[in-house]
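Submitted below is the structure of interest, expressed as structure tokens.
What you see is the complex with one protein chain gone and the rest in place.
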Amino acid sequence: MDELWKLGIMLLIAVILGYAGVVLSIILGPKRPNKEKLEPYESGVRPGKWPRGRLAVKYFLVAVIFLIFDVEAILLFPWALHVNDLRIIAAFEGGFFILVLLVGYVYAWAKGAIKWL
Amino acid sequence: MNFVKDIYLIQPELVLSIGVLVSLLVDIVSTKSTKFLVPIFSLIALSITAFFVLTNFYNEGEAFKMLSITSLSRAFDIAILLGAAITTLLAWDREGEHHFLVLSATLGAMVLVKSISFISFILSLELFSFAVIGQIALSKDLAGTGAALKFFILSVIASSFIILGAALLYGIFGTFYFPKIFLETSFKPIFQAKPLFFIISFILIFVGLAFKISAVPFHFWTPDVFRGAHSSVAGFIATVSKASAFGFLVNFLYIIFGNVPYLWGEILIWLGAITMLVGNLAALGENDIKRMLGYSTIAHAGYILVAFGIGTDTSIGAAIFYLIVYTLMTLGAFAVVNSIGENNSSLENYKGLSKNNGIQAFLLLIFMVSLAGIPPTAGFVGKFYLFSEVIKSGEYALAIWAFLNGVISAFYYIRPVFYAYGREPKYEVKSALNPAIMLAFIVGFVGILYLGLAPSALLDFISSAFTH
Partner (left out) sequence: MNLLDILTYVFALTAILGAFTVVMHPNPLYSALGLLLNFFSLAVLYMLLKSPLLSLIQIIVYSGGIVVFFLFVVMLLNLRSPQSDRDFSFKGIFALIFFLLLAIFSIFGIITFNLQPLQPAYMSAKVIGKYMLTDGLFAFELSSFVLLVAIIAAVALVKKEESK
């Protein structure tokens, strides 16, 4: 509780540092804009089309799978804190949980949901 | 930290959960030519689970502080497993994932009927709803996707009502565990102190459950979803979803609100009376057999709600008997729809059915007669026991009301049969009769005639759940 202010100071420094880079470059940097410079940076490639086109549905699949395993990771976090005191029982309990999701992972793999092309 | 007793109590659920996982592995290894392995495995898993349910029928107790395993809940399990097995037969040639989703929805339903904690209740409800939404959406057409979206949005709203109600109860009592809430309401005057929030939470949770049962003000989704979904999925929603929601209603009403029966007894009876009338009247004007069956399930939910509202042991027993009979005859009717064709559900296609598709026309006759409650079918026996319970409780007006509703329902149930036998064929209907559908027909036909002629065995079995 009382250590929370340390976290606050860290956050504050992070925010200041983050903004400092942007603000300082606006203040100090030379500004000679031309058409090339004002275009969005696309790793050196010229942007070819309007950026907000429709995305293929496979991006969603990746997002859904990511979200589900994200939730799994979060649910496993409190479990991981207890593996040391409960040992074999915790191993069984968490093992079953992981096993169930592992079957889902194997399924997604076998059906080519993770394969990109 | 001793879970051995708990695990012993939930053997059927454990077996089914392993079946869920293995069914997925079977789906992975099966190729296009061995696709039939998945439904076969699914049936095996369901029958092993049913075997465990029957052998553990009289093992009662509380497991994991979340499940109350009673013979009553096991009786609901039988209705659930029966519905799941017949829908697996109807969906024989669908994707392997469909059968996986049927098994997981069954697992959710079995946990749901035993939940005595809001945590397991909401989780199993979500498991069930997600699996059903997946089943609907697996149809490859626009109608199926639309039905899935409709069902998804409405079930999410229903779930949010339930969660809000559960949160309110947690705010009052500081626990999710039903028996503890029961204790609080019996000894402490806390219910008198905060009746408003208690009643609001009752209404919120009940609204969510009424959506699942499709009781009247929340029934509008039923015919639309039934029309868009594959007939096996529609049958699954009509039977398994209802059985699980009714099973949970027993826990919910008798444990949490067990000390305030005046709050819900009358509500259930009125709701049931209105539900059966609305369902029956709306079905009269339907020209699509799937939508008609949707309204018919609403009407049947009304009959069962009335039995729950009376609330004696025998009336609940009659309701479970009716639920099993209803599962058989509704799924039988959906099997006929499935065999005639998913897209031929307009009643026009049923004209002159007896000329080209004699088997289907005859089975349509049997199932419709049973749904209408005409002897010697099981539908008559089920209605007879239900109505005699109503009379026994002294609600004569209600009994007459329910009887009149049965008479109204006969009109729309007999119409397809009349079309099938009395009219000339209008369209050429190509029906499919694979072995799986034949098996579903046989199960429905034999079950309905057997329970219609010799109902005492099942009735004794159900009443033994109360008296053993």
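As written, the chain order gives the labels A and B, with residue 1 at the start of each chain.
Just so it is clear, a contact is a pair of C-beta atoms (placed from the backbone, for glycine too) under 8 Å apart; a residue touches a chain by one contact, two chains touch by 3 or more.
Owing to the predicted nature of the structure, the values given are computational and were not obtained by experimental measurement.
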{"item": "Per the touch definition above, residue among B:54, B:123 or B:157 touching the missing chain", "value": "B:123"}
{"item": "Options B:20, B:213, B:273 or B:465, residue touching the unrepresented chain", "value": "B:20"}
{"item": "Where the unshown chain meets chain A, residue by residue", "value": "1, 4-5, 7-8, 50, 52-55, 57-61, 63-68, 70-75, 77-82, 86, 89-90, 93, 96-97, 100-101, 103-105, 107-108, 111-113"}
{"item": "For chain B, the residues touching the chain missing from this view", "value": "1, 3, 17, 20, 24, 63-67, 95, 97, 100-101, 104, 107-108, 111, 117, 119-120, 123-124, 126-127, 130-131, 133-134, 137-138, 140, 168, 171-172, 194, 196-197"}
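One rule holds for everything that comes next: only the chains that are shown with their structure count from here on.
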{"item": "Averaged-CA centre spacing for the pair chain B and chain A, given as whole angstrom", "value": "42"}
{"item": "Residues of chain A that touch chain B when the two form their complex", "value": "89, 99-100, 103-104, 106-107, 110-111"}
{"item": "Chain B residues within the chain A interface of the complex", "value": "1, 21, 24-25, 27-28"}
